[in-house]
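Note that this complex is displayed minus one protein chain, with the remaining chains in position.
Moving on, here comes chain A:
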Amino acid sequence: MDGQNRDCELLEIYLLDGLNAKDKAEFEVHLSRCEACQANQSELQQVIDLLPLAVEEQPVPAGMKKRVLSNVLGQEANADTTGAKQSTSLATERRLNRKNGQSRWLIPGLSAAVALLVFFAGYQQVTIHDLNQQLAGSDIKPGEPVKVEQAVKLSPAAEDFVSEGLATIVIDQKGTHLLVQAEQLPQLKGTEAFQVWLIKGETKVSAGTFLAEQGNGALYYSFEPNDYDTIAITLEPDALGDQPRGKMVLAAPIRTGDIG
């Protein structure tokens, strides 16, 4: 057996990460030159990729999702000192290339509040009062002024809804931003999502979608003031729509034409 073939015999162990550092480095040199190993690598890797499936299922600890995402995103919000972090919904992001609006973190202090609202409103029972306090700027850094331009209470759009919410428009050096928070929202089913709309006459512009936890949810959106006269939240069959298809849950008149 020649040296080439002996090296080839290490392919499986290499792919299973069973070579020590020295052997691994040597094998990678061999792999870069050996067509036979390169041809086998892909198929063997597919087999190895399936090994996680051989693991027996385990019950996930209660509340793990909340803890994991809380720690990951909480850390992010606290560590974000540069601002301009994007926080968009999947549907909103798709539209960003077509519109001027851009969802992103407003400022570090507020970003923490938004992150908490979006993900943990349900767990922490954040109230509109809390939101107002956060917007009032206790976390805002000097030199990064934010002006609360307008705050309107969102009212139930139908008698069978008990939801309530607050839409706040704030302005900073980066532009105009909308912060929406809602409580006592209907329970979502399947792919359903809540969607926020800025409305000007018959024109409806999506400000993004959000999910709710225990009836609470929030959304943050940057936009160009454009004489919008109404803000509304609808219950949509999924988070992918460009125009309303579902029921209106909350709504309120706004004025954005004279902003800026």
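Definition applied: a contact is a pair of C-beta atoms (placed from the backbone, for glycine too) under 8 Å apart; a residue touches a chain by one contact, two chains touch by 3 or more; residues count from 1.
One rule holds in what follows: contacts and distances are computed from a predicted model.
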(message) As a check of understanding, state which of "RNA polymerase sigma-70 factor (ECF subfamily)", "PQQ-binding-like beta-propeller repeat protein", "Monosaccharide ABC transporter membrane protein (CUT2 family)" or "Serine-protein kinase RsbW" is the UniProt name of the chain not shown.
(response) "RNA polymerase sigma-70 factor (ECF subfamily)"
(request) Kindly state which of the options A:31, A:44, A:188 or A:252 is in contact with the chain not pictured. (result) A:44
(request) Could you list which residues of chain A touch the chain missing from the display? (result) 9-10, 12-13, 16-20, 23, 43-58, 60-61, 64-65, 67-69, 71-73, 75-76, 85-90, 93, 105, 115, 118-119, 190-191, 209-211, 238, 240
